[in-house]
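Missing here is one protein chain; the remaining ones are kept as they sit in the complex.
We call the chains A and B, going by the order they appear; numbering starts again at 1 in every chain.
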Amino acid sequence: MLEFISKYGLIALLLALPVYYGIQDLSDDGNLTRLGDNLVDGLSNGAIWALVALGYTLVYGIIELINFAHGEIFMLGAFTSFAMWGALGLTESTGAGGLIVGLLVSLVVAMFVSASINVMIERVAYRPLRSAPKLAPLITAVGFSFILQNVGILWYGASQRAVPDLIESQRELFNIAGISISRGDVLAIAATIPLVLLLTAFIGGSRLGKAMRATAQDPEAARLMGINVDTTISLTFLLGGLLAGAAGLINTLYQTSVWFFQGFTAGLIAFTAAVMGGIGNLRGAVLGGFIIGCIQQISDNRIGNEWTPAVIFAYLVLIMTFRPQGLIGEETREAG
Amino acid sequence: MTALRGLRKARWAKYVLPVTAVVAAALLPFFRPPLDGFLDDCILALIFVAMALGLNLIVGFAGLLDLGYVAFYAFGATAVGWWASNHFGGFNGDGLHIGVSSFTESQPGIHVNFLLLLIGAILICALAGAIIGLPTLRLRGDYIAIVTLAFGEIVGRFMQNGDEVTVFNDYALSNGRESIAPVDQIDLPFLDQFDSALNLRPYYWTMLGIVLVVLFVNLRVRDSRLGRAWVALREDEVAAASMGVPLVKTKLTAYAVGGAIGGLAGCFYGAYLGSVNANQFQFGFSILILAMVILGGLGSIWGVVLGAIALTFVNYRLIPDVLDQGAVNDLKNDLGLSFTFSEVAFGIFGFVLVLMMVMRPQGLLPERRRQIELTEGTEESVFEARI
Partner (left out) sequence: MRVRWLAVLTCLLGAFAFGVAACGSDDDDEGDGGSGATVSGDTLTIYSSLPLQGTSKGQSEAVISGERLALEQAGGKVGKYKINYVSLDDSTAQNPGTADEAQTAQNARKAVQDKTTIFYLGEFNSGGTKVSLPILNKANIPQISPSNTAVGLTTDEPGADTKAGEPDIYYPAQKRTYARVVPKDTIQGAALATIMKEDGCKSVHIFNDKTTYGAGLARNVEAAAKSIGLTVEGNDGTDKTSANYRSLAAQIKADCFVGSGVTGENYVQVFKDVAAACPDCKLYGPDGVAEAAFTDPKEGGIPADVAARTKVTVATLSPEEFEKQGIAKASQFFKDYEAKYGVKQPDPYAIYGYETMSLALDTLKAVGDKANDREAVRVQLLENTKGRDSVLGKYDIDEFGDTTLTDYGLYTIDNGQLTFDKVIKAQGS
């Protein structure tokens, strides 16, 4: 019963904002177009957060570390993509065929760069600290976060940088009942869903995926069963890095800008998304990403852009207070 | 290190080192010009020592990972912004003045003596600490970190957007990113008003005094009933509860005391900077303080002092003033490198963090209890030690 209340109470809490503004829209304009626009923008933004959140949740699930450097991995993915466009000569005037090939190449390179840096960081900064006090790796994570931000500064400078709008991100593709859906929206969602499905299939079905789940549950038992725990952890970082790299490219296409600090902000949001969904839970992270995306856009549009982070974190506090295990997480020792 | 450890064994020697250090610290300003940049850095170091000691109570002693410590800096500094500036101009006609110097008395708004400010900051932050603590009571470990992080961000946001929030008929909550500036110079009873434009020494000694009080509180609390209750809580919450440690009260006092110390330091920091700008209330600040605590050695008072001093000097002296000048710079130019070190300050700071943690994960001067755990391997770990 209590479980029922806490779960559905939480869902009611999450729905409060959209429902309130939905009713307001209906009474003001007589339709839901404005809310619909907010939600479409929210879902597409949320898709990107979801990809980043998956990296957090994977790593947390297996070594219980808040990987602060993960946001920067995402940032490097974005920077690599932008650099690749320059190298491949992609501009607004590139034809469709060239664009698709070029973007695929950039995607592969960005994913590769992000993943290898993520694995490298694990090897250098986290693995030597497995038996150290629990907070030690947290600080090395912060340290790497700073180092990578600095790499970003040296790479493209300290200010936000607009990049060529290759896909005309904000051009309307089609229109449903007055709600405009742009190319960027379609791209973000269409690219995220297969990636998430692939990941879930891999973790649920493959041998390596099983090893990951076993290690997450009980590393010692996993080792006794002959699972190479170190390799499994490296694999987790590899997967997280691949997703972050992909998110970096999608984000660059969608937002049409890059900034050295984008990873830090995105990391905070994505981490919140992972916690909201139930940290360690893949579906939860994706759901959390979408929800946060929607809250963000609704808040930007109605409450004010400068208040948005406060709104998100207020939601987070409420969720933590009433349902610490998140939307679909199980009871864990930490949350108990 | 071994020499130091040897010294520690002798009972009397336990006090020699701290007392010598404090006397040396108190005399230091006489060897520097009154507006010296080095003295400036030392004041910053002292502020961070107090901050880190406050956070150490929460994270090190009670084991509650707080990632939103910046909230207490924000509240402490806001106390200065509210009660020692012209922010509430028009209040009470010509303003309200309690124990301040003549120039300040001529200004509108609320202006109170620094001692009252400190008390105000302590009260606000103790209360805020307890409130922030409430939702975390049911939680453990990283989940506490997340809630405190969220609170830190919310407080920071409120300060940044405080110019849009109206309080007490028609006054803004804060001045947001436009900063409340200038705020009053410190006024202490029986002394002339300080003047950071002419002489930094009084500021230095005041902060040193605050640090000594904070140190005293830390040392006394650590060995008290309350301190032992915190440690018990940290080690095993269930066992502690069944032995009769009141969980709610013990946890909330940890937040309240740690918060009050953060407020104390934040209050001084605001007054010292001469402006209260909500720009500074960001997550990075919490992380910086946490890094000082962990680097020094969680729960170890002297370690934390050392960690705070070390990181402040890396951040404010080594990178801008040492590396970019003199021999290091010449070497760099000889190698044909064109960047300046301040461009890579962030990276150097991160690199120092990583290096120090990998080489000494238990911190510079680990707490003795933890040290025993680490060396005797009582900590459960499935991974072999690779240090």
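Simple rule for what comes next: contacts are C-beta pairs under 8 Å (C-beta built on N, C-alpha and C of every residue); 3 or more make two chains touch, one makes a residue touch a chain.
Small disclaimer: the values here were computed from a predicted structure and weren't measured.
From the set A:55, A:128, A:209 or A:309, the residue in touch with the chain omitted from the display is A:309, counting the whole complex.
Contact with the omitted chain, checked across B:151, B:281 or B:346, is made by B:346.
Within the entire complex, the positions of chain B that touch the omitted partner chain are 15, 18-19, 22-23, 26-27, 29-30, 33-37, 40, 44, 85-87, 89-90, 103, 107-109, 160-161, 163-164, 176-182, 191-192, 195-202, 204-206, 208-209, 212, 216, 219-220, 273-275, 277, 279-280, 284, 319-320, 342-343, 345-346, 349.
Mapped onto chain A, contacts with the missing chain fall at residues 34, 37-38, 41, 45, 92, 156-165, 170, 251, 255-257, 259, 261-262, 265-266, 296-298, 300-301, 304-306, 308-309.
Methods note: only the chains that are shown with their structure count from here on.
Computed from the mean C-alpha positions, the centre of chain A lies at a distance of 32 Å from the centre of chain B.
The residues of chain B lying in touch with chain A in their complex are 59, 65, 135-136, 138-143, 145-147, 149-151, 153-154, 157-158, 160-161, 164, 283, 287, 290-291, 294-295, 298, 339, 343-347, 349-354, 357-358, 361-362, 370, 374, 379, 381-387. Within the complex formed with chain B, the residues of chain A that make contact are 60, 64, 66, 124-125, 127-133, 135-140, 142-151, 153-154, 219-220, 223, 229, 268, 271-272, 275, 279, 304, 306-307, 309-310, 313-314, 316-317, 320-321, 324, 333-336.
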